[in-house]
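Heads up, one of the protein chains got dropped from this complex, but the rest are sitting where they should.
Entry: chain A
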């Protein structure tokens, strides 16, 4: 579930409020959004992918909340890590351009769909 909106990093662009599929955030453009409905978070990581300021952290725990420490997350390189994996930071190569899924069959025991 979403656990962190970093006050220091957030630029108040409002993108997370707009892109969240389950409407978890409240807040006008220019404000740091509030996690208003954490229980509705579906842990899909999309807000993190779209956040241009690396200001969000979604814990991978679907059903329980978790205390997080912003400095420790930053230290561990986790803030912005999903956006970075997708290659969505400026100057990065997009994941789609280096997608190895078409080559998975070379290492798989059998080809499975899904």
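Quick note on the criterion: a residue touches a chain if its C-beta (ideal position, glycine included) is under 8 Å from a C-beta of that chain, and two chains touch if they have at least 3 such contacts; residues count from 1.
Throughout what follows, contacts and distances are computed from a predicted model.
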Practice prompt. If you had to name the missing chain as UniProt does, which of "SoxAX cytochrome complex subunit A", "Pyruvate dehydrogenase E1 component subunit alpha", "ABC transporter permease" or "FAD-dependent oxidoreductase" would it be?
Written response: "FAD-dependent oxidoreductase"
Response to the item:
Per the whole complex, from A:13, A:32, A:46 or A:74 the residue touching the absent chain is A:46
Worksheet item: So that we can see where the missing chain sits, which residues of chain A does it touch?
Response: 17-23, 37, 40, 42-47, 49-50, 59-64, 78, 81-82, 85-86, 88, 94-104, 106-110, 112-114
